Structure formats: C-alpha cells, structure tokens
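Shown here: the complex without one of its protein chains, the others still in place.
Letters A, B and C mark the chains as written, and numbering starts fresh at 1 in each.
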Amino acid sequence: MKFEGSYQFPKTSSEVYSYISNLRRVSECIPDLKSLEIKSEDEALATVTAGIGFIRGDFNLRFNVTQRSPHTNLGYAVHGSGLGSGVDISITVRLVDLSTGGSTLSWVADTKVVGRVASMAQGMISSQAEKIIKQFFECLSQRLR
Amino acid sequence: MTALIYPADAKVRLELTVNGERRVGEAEPRMLLVHFIREVLGLTGTHVGCDTSNCGACTVVLNGRAVKSCTVFAVQANGGSLLTVEGLARKGRLHPIQEGFWEKHGLQCGYCTPGMMMAAYDLLQKNPDPTEEEIRRAISGNLCRCTGYVKIVEAIQYAAQKLRSDPSWRSGGD
Amino acid sequence: MTEMPVIHGMGSAVKRKEDVRFIQGRGTYVDDISLPGMVYLDFVRSPYAHARIRSINTEKAKGAPGVVAVITGKDLQPLGLDWIPTLSGDKMMVLPTEKVVFQMQEVVGVVAESRYAAADAVKLVEVDYEPLPVVIDPKKALEEGSPIVREDKRTNHVFHWEAGDREATDRLFEQADVVVGQDMYYQRIHVSYMEPCGCVAYYDSVKGTLTIWMTTQAPHVVRTVASLITKIPENKIRIISPDIGGGFGGKVYVYPGYIVAAVASIATGRPVKWVNDRSDDHPSTAFARDFHMRAELAARKDGTLLAFRVKAVSDHGAFFGDANPSKFPFGLFSICTGSYDLKAAFVEVDGAYTNKPQGGIAYRCSFRVTEAVYAIERLVDIMAHKLGVDPAELRLKNFIPPERFPYRSVMGWVYDSGNYAGALKKAMEKIGYEELRREQEEKRKRGELMGIGISSFTEIVGAGPSHTFDILGIKMFDSAEIRIHPTGKVIARFGTRSQGQGHETTYAQIIAEELGIPIEDITVEEGDTDTAPYGLGTYASRSTPTAGAAAAVASRKIREKAKKIAAHLLEAREEDVVWERGRFYVKGAPAKYKTIQDVAFAAYTNPPPGMEAGLEAVHYYDPPNMTFPFGSYICVVDVDRGTGEVKVRRFVAVDDCGNIINPLIVDGQIHGGLTMGFGTAFMEEISYDQDGNVYGANFMDYTIPTAVETPKWETDKTVTPSPHHPLGAKGVGESATVGSPAAFVNAVVDALWPLGVTHIDMPLYPWKIRRLLEEKGYALDK
Partner (left out) sequence: MFVIPDRFSYTVAHSVEEAVELLHTLEDSKVLAGGQSLIPFMKLGYASPKSLVDINPIPNLDYLDDSGESLKIGALTRISRLCGSELVAKDYPLIHDAALQIADPLVRNLGTFGGNVCHADMGNDLPAVCLAMNAEMVASGSSGQRVLAAEDFFVDRFTTLLAPDELLTEVRIPKNRRGCGGAYLKLERRVGDYAIVGVAAQLEVDDDGVCRSAGIGLTSASTKPIKASEAESWLVGKSISDEVLDKASTLAMNASNPLSDIRGPAEYKKAMVKVLTHRALNLAYKRARGGLS
C-alpha cells in the first residue's frame, strides 16, 4: 500500500534537509520506541511496540537512509519483523522551496506487510503501519515549525 | 483475601473426573485441555483438526456441556468432570449414538467422528426429539469432509429414537 | 442340505468392519502414536513469498530449554537432502539454503522435548530476509522479464502439453455454424482432509532400520523413493500408513516435514514426531486446480456438436509436484470430450512456476478430470443457451449412444461402457424437470431468479494399464495377497491404503463373494510396507478397479486349488466337482459336499498326494483398460436479488459406477464428493495478494461447508457394468467431485442468463452475483 502526505514549513529546504537527513534526530520521532541503536549515520536499529487494543507486539526494525540528494530528495528504508509478520517500508521525501519563502515536504511511503498475521487479520497491521508513519511525519513537522 | 497465582512455568496439579474415574495430572497454565487429554491422560480418541476453534474434532463434554477442548485451558477443568468418546460406551455396551453412527454409516475416515458424537450427545441431552434442522444446527461447529452429513444426521436420528425408547441410557452416561 | 451362511458378498449394504474402533475413539492416527523418548519437530516458516536468505541465526534457539536439535538447509546439503525429486520428475526444496519461494515455506526445523518447547524455540530463530519481487499470476509468470521463481530452471515455464488433432479441430471450427467460447478460472483449493499431515520417524541405529509412520496414501512408492534418495536399502525402510483422517489426493505427496523428521531421528537417535497444525498445513501443503482456461465449442445450427478446444495455463507453484502418471504431465484432461460424440478436439496447456506451494494435487479428480468435465459441461450449457435449446435436449441429442460402446473417443480413449441418456432421463424424472422449467418461466415473469443446472459427466478412473501408466517408471498395477488359515479364516493384504473409503469392508466383501467365506472371518490389512504386497496406493478412484480386481483374481486362483483339494476329499474327478458359493460337491449329488472351510483344513492336513500344502495366492492386477464411470446431476437454485446469495433448493445425483460392492459405502462416497463440489462452487478458495500473502490459510478463513448449508442430497443410480473388470465394477470415489461443480455453476448462470450473464467464476460468492445484478440493473435494495 502507498500512503502519502505533505507539509509546509517556514524553514528553507536545506534547513529541513539537514534536519531530516540526521538519523539520530529523525529517529526521535519514531512512535512507541522501546529501544534504539544508531549503527552509522545511515543505519539505525529500533524496537517499536505496535498494535491495537490488546493485540500488541514488538517490531524489530532496521532504518536505512537509502538516498541523499541534498536540499531535494531523501529516501528511507525500513525493514523488519514482528507479530509473525515481515514489514518493509520505503519512504521517499521530496523538498521544494516556495517562492513565498519556506518550503514544502511531501512524502510517499510504500508499505508491504507479509506473513501469517498480515494474512489472517487482513488490514489490521497495514492500518497500524499507516498510523505510525503519519505520526512519524506529524512529529517531524512539529519539530520543524 | 489474596488469590493463588500460578506462575507461567508452574506445573499445576490437576484433579478431575474423567469418564467416571478420578484422574490426576500436571499441566502448565497455558496447556490446552485437548493436549492434556491426549498427552497427559493418554486418551487419543479426542482429535485435533484445526487451531482456530472451527472444526470441532476436539469436542468433549466438560461439566455437562460440549466444548471445544482446544479452546479451554487444562487448568480451567481442574476439579471438573469430563466425558470423552472413550467414556460413551457402558460396560462394553455401545452408546446408542455410537450404534447409530455404525448402523447408518455416519463416518468414513473417522477423524471427526468422536467430536461429532460428543456434540450429538450434548444435543440429545437437551433435546431428546430434535428435527433434522435442529440436528444440522447442533453439529454446525463440527466439520466433516467425508460424509456430506446426510448419514450423520440419520445416525443421530437413530440414536435419538433409541434413547427415547431405552430409559436405561437416560441420566447422562458420565 | 444345510443353510448357507450369510457372507455379505457383493451388493450387501453391510455396516463397516473398521467402524468398531473409530466409534470408540480407538483408531490409530499418526498423532496418536507415541514412542519412548519421542521428541517433537516444529518449523520456522517464511513470512515472505520470495526472498533471499541473508542469514539464519539459530544460537538462541539451540540454547532454549528442551531443544534437542536445530536443522537448516545447510545441514541437509551434505546429505543431498536439501532438494528431493518430485513425482513429476522435477525437484523440490526440503529446506532452503539460498532463498524462499512461497509464504509459509519451511525454513528451519526445531526439535525439542515437547510440542510447547519446540514452539517456543521456533520464535527464537532469527532469519534475515532480503525481499525479492513476487510473481503470483501464472500468465504474468510466463511473460518476458517476469521474476524467476526457480533459478535452477532459468524460466517459469514448466511444460507445454498438447492432445488431440489441432488441424482437424480448427477446420471444424471454421465450418461450424455456431461457435461459443468462454474464459474460465478454476480456482486454487485445498483438499482439507480433517487430519493434517504428519509423521513419526524412528531410526534404529543398531538395526540400521528407518521406520516412518506417516500420513500417506501410497506407502510403497514412498519407500522406494526414500531408498533411492537416502541410499538406505529398501529392506531397511518401513513405511507404515496407519489410520488416515482423509486424504483426497493431498497425502500422496512427500512434504519436507517427513524428510526433516527422518533426518532428525538419525541425528538424535530418538523417535521424532512432526504433525502440522492446520494453519501450517493449509498454506504449505499442495493445492489443487488453479487452472486458467479458454474453452471453445463448435456446433451446427441443428445442435450437432462438432469440436472442442481448450487453451490453458496451469499454476504449479514453485515445484512441479503433480502425482501424475509419467506420460501425462497434465493428467487425463484429454477426457474433455466427455459424454459427447465429437468429431475432433484439441487441448494445449502450459504450466507455470509461481511463488506458491506446489499445486496440481489430483484432489478427488482422477488427474485433472474435474477441470476437463467442468470445461465441457459449462460449454455445452452455454451452447444450449446460445442456440435457444433446452440444455437437457442438447445433451440427449449429442450423447454417445449405448450401442457405440466400447467407444473410441477422438482423444484416443476407449470408453468401456455407458448409457448416458439413461442416467440423464432418470435424473430428470426424479427431479420433475419439465415441471421445474414451467415454474422457472412463471418466476421469471414475476422477476424471481430461479435456475436449473445439469452436468452429465464421464469419468476416467482405475489407472492404469501398464502399457500407458507408470509413476517414476513403476507400473500402475495394484495387488492383493490372500491367505486362508487351516480353520478357514482369512488374512488379506493390499498395496492400497484406505483413508475412509472402507477397504476393510469392501475387499472382504469381494473375497467373501468369490470364496463363500463370511466377512467376519476375513481380516483386511493395508499400509505396512513390511507386510503388504507392493502397490501404487489409493488415489484417482483406482482401488476397486485395480486392487479390488486383484482380490477377485487372487480368490479365483485359490478356488482353483481348492477345487483340486475338494476333488481329492470327495474322491471325484476334478471336472466333476461343482462350485457353489461356499462349497464343492460332485455333479448330481449336491447333498454330499465339502465346504471351503473343510477344504482349507485339508490344505494343511490332508492335501492331495504331490500337492504343495497351504491355501493362498497373490495377484498383481494390470488392468486391460481404464473404467469410465458416469452420471447426470441436476441442481435447482434460487438467487436472492438483494444479497446475491444462492440457495440450492434441490440436487439430484444419478450415478453409474457399474456393479456395486456396498451400496452404503457408494452412497457415502457420493454424498461426500457432492459436498466437496458444493464447497468448491460456492465458498472454497485459496487466494494470494500481490505481495504473496496467502488468504484462506486455516479453517477460519477457508470455509468448508457445515451441515447447515450443505444441501440434502438426493441420490440414485443406474448400473452399466464394466465389461473388462472381473467384478464389472468401475470405482466411484471421485465421480461427485468431478461432476457436480459444473451443475452448480450451470444452475446459477441459468438463473441469470436472461440478464445477459454467460459465466461466473467459482466460488460463486454472493458479492460476485450482487455485482452482476447491479451491472444489469437487477439488484434490489431490500
């Protein structure tokens, strides 16, 4: 599934870029974070608790920065597993300066959830994934205001 | 008052009446009743056909009502009374339900049969003279892949008739 | 002259011998077997349908409480067991070393002291996957640039298979007045036996023997293949197929669990039990159907059917594992001219690899006959509607007439016997066909949707004659070994394996009929390769046509010897001795006789001079031809214009399987088959999304019929014996699954035809029908 969204900031694209290309700062916006380990400037390992109602589980996720084109584009990849499922999310972020000053950030997240729970409780995990991704960008945008 | 808490890895000592006999066994809290029956009590007539509480192959009568023993924890049966397929016949005499399944060709591979008979047992306790529709609904939690149910229905009708005409089988059987 | 004992021979509706244990919970299924020191095998399974395995970390699992061994593909590699041959000459992964090719594939085996300990340890195995592009649609799989499932093959194309005469067929299509065609998808379904697959494997390192109690329909073939791939001598391998909780074709296959359990037992020296849970079994064991076809039928405007052609793609998943006879990569689909006297036919099928478990189970379908019957019976109905002729009338006009049997079809099959019009007319009479058509007319005027569907199928079973049929080179005979003890009691052993078909009773009835010995005195054994004569097993409705015939022939061999002994006892010349069921007497003096029991005793105590003692025989029966059961089914449905739900109001099945051994058992087989056909038509499907997630992977998601929605079947029969079978029998195990789906679909399409609906793919979900009603502006909102 593809999810997407966009935000406008008073900051310029290069200011935004320098913030969101920093994995440590970005990872502070991962919701329900249980643990985090920054392996390099391009890779972090995180454990996230996700679920709905009493259906919860820990997801072990690897975050990678997959594309860095200063001021314009940034790519993240998330790969991991939890609740008997595999999760793969590729996120692309586009930054555009506005003639009126400030900039817009638009993101697209392509999410794949596979495995037993994904199959049995159709939609349950993907709807959670959507929620988490949106929270993540909501948090980023707050910090960039 | 403070309740007794059994730790996750505790071996809980269970004592219950099984087919009229007092039986004792151990189970950790998460052990499913069906595994307790098959692997601790050694009664393998109760089968496992699924893991989502759909097939009913594991049906037993617990404290007077038919339940899916894959969807009950063994610890919940502590102190209770259990009737399995092995307890249906009495003194070497087949229960009318068993007789009906045999007479009417109510089984083929035999895997769903014990659960099917225990569901029928529950039905005939509550309703000695069920209609075909009532029988079909009563076994709707028991899947059979061989018979197409026609002869299972006939088997239960046979048993109902036999039970009505033979008072010696009333008063449960467990 | 004394009373003849009641022996319950051919045609007796005697209750089954095997039931005594089943109704008392005393059957012995694989999971009921428990050996001292036994440990449990469980599997880590892949959440991905297609992924490269970066790494597997088993350290935590190995250290977990109760864990005895952890087995990966790398452990199997040195043994040459990471891949094994399939029954179709392809090979399949046991455990992956490089990549996984379908969701829920076995990845790592964990062996522990208990079921629970194994399950806990499975969660501790860490597998790092690198997802690969997934291919689910077999048509896409055959396109250029599609992801490759099998790197060892470098293509997703499994085979191209043709049957019939392309030119002659095309010519007739060009000359035809009317041509109808239809794209159809016969969906992927699971046999859904109630007992999941499993085994207990025990390697005795002292004796060097490997014993496997396993859920298999073909123990002897398994033993031979196991010996060939493991190099363990065949006399040191014993396969025991205990009571089987339904097979339906799904237990012909060899699954990774069996292999890993055996290896684990060799590695640990302990008995190893592996039993699939349902949620493991459904998505990882083999599937049936999954067949995309374009079928076309040509006719003259007077309704004479001329030619039939099919172009199809079949989905075989990641491994080509069909249990087909070697010469028939697409089974017996070429029976697709069905019950009709066609002038020509042509079929071509391409097989494709996809990211799914292996497919192509002969699910109660005698090798793709189900798909063939569905194709022709759907098209005949479409043709009837197109021509504006009653579907029954069109069938009656084009049936192969009784006097044409034995009949050679344009596909080269020689049908042994049949009376197709007889069966259809009987079904029409029983259901009140004319009256129903009148009712339908009136209902249509009132805007009510009622449909009537017919299927007049011809089956082809009893594989098979050795000149044509083999599996991995082994001829498809089957066997019986009968031994009569001095007191006249009998032990009989067979190479087949009942999974509910009642062999212990029907084989006993055959022997009783032939030797006049009551069935209570006859013990039938199957499934133990150490004791039973070699046989190919039970599938494709072959047991009665092959092993049943073997029982008759072996009994007759015994009777010949018995006659000599009787002559000796009666002090008469052999040619003067007369056989009358159960006894011999001298011509003209029936009062002075010797019973078969007297003769049996003499065979051990007082054989004729020079005669070898004992009374027994073995026979390996090689059928001269297949048998061709047939029947006509009529189904009546009512369609709810609001919800799109279909109610099957009535279903009449008239079957002809030749001479009947036990009517109770034949009824049971037909009821069960009809219910499976009903499930296929209305509710059963295993589907995948584009990421390779499987839907319908357990009994919560995969719905098989309960007693409530299953129609109350009305069955009847005609009897047209097979001229070449010793008992005139034909086999009936699969007729109803083969014949019924087309009847259900024909009925629903018949209801919707006036709206311009020509076809609906199974399963006929209410939402599909509602969608059509909306498109045609015929849906109701209440």
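Simple rule for what comes next: contacts are C-beta pairs under 8 Å (C-beta built on N, C-alpha and C of every residue); 3 or more make two chains touch, one makes a residue touch a chain.
Note that this is a predicted model, so its numbers are computed, not measured.
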**Request:** For the chain that's been dropped from view, list the shown partners it touches.
**Result:** A, B, C
**Request:** Taking the full complex into account, find the residue in C:Val20, C:Leu35, C:Leu79 or C:Ala119 that is in contact with the omitted chain.
**Result:** C:Ala119
**Fill in**
Filtering C:Tyr29, C:Phe43 or C:Tyr129 for touch with the omitted chain leaves C:Phe43
**Fill in**
Missing-chain contact, candidates C:Thr706, C:Ser722 or C:Thr737, resolves to C:Thr706
**Asked** In the full complex, which residues of subunit B touch the absent chain?
**Response** 1, 3-10, 12, 28-30, 32, 51-54, 56, 59, 65-68, 70-73, 75-76, 119, 122-123, 126, 137-138, 140-142
**Message:** By the contact criterion defined above, which parts of subunit C meet the unshown chain? Give residue numbers in ascending order.
**Reply:** 42-45, 115-116, 118-120, 122, 277-280, 642-645, 683, 687, 695-696, 700-701, 703-706, 708-709, 765-767, 770-771, 774, 779-782
**Item:** Positions on subunit A where the hidden chain makes contact
**Value:** 52-57, 83-84, 116-117, 120-124, 127
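Note that only the chains that are shown with their structure count from here on.
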**Complete:** Distance between the CA centroids of subunit A and subunit B (whole Å) is 51
**Message:** Centroid of subunit B to centroid of subunit C, CA atoms only: how many Å?
**Reply:** 31
**Message:** If we count contacts the way the header does, which residues on subunit C are in touch with subunit B in the complex?
**Reply:** 15-16, 18-29, 31-32, 34, 115-116, 192-196, 243-246, 248, 277-279, 499-502, 664-665, 667-668, 670-676, 698-700, 704, 706-708, 710, 712-713
**subunit A residues within the subunit C interface of the complex** = 79, 81, 84-86, 88, 112-116, 118-120, 122
**Asked** What residues on subunit B touch subunit C, complex-wise?
**Response** 28, 30-31, 35, 38-39, 43-55, 57, 84-86, 88-89, 94, 98, 101-103, 105, 107-114, 117, 132, 135-137, 139-153
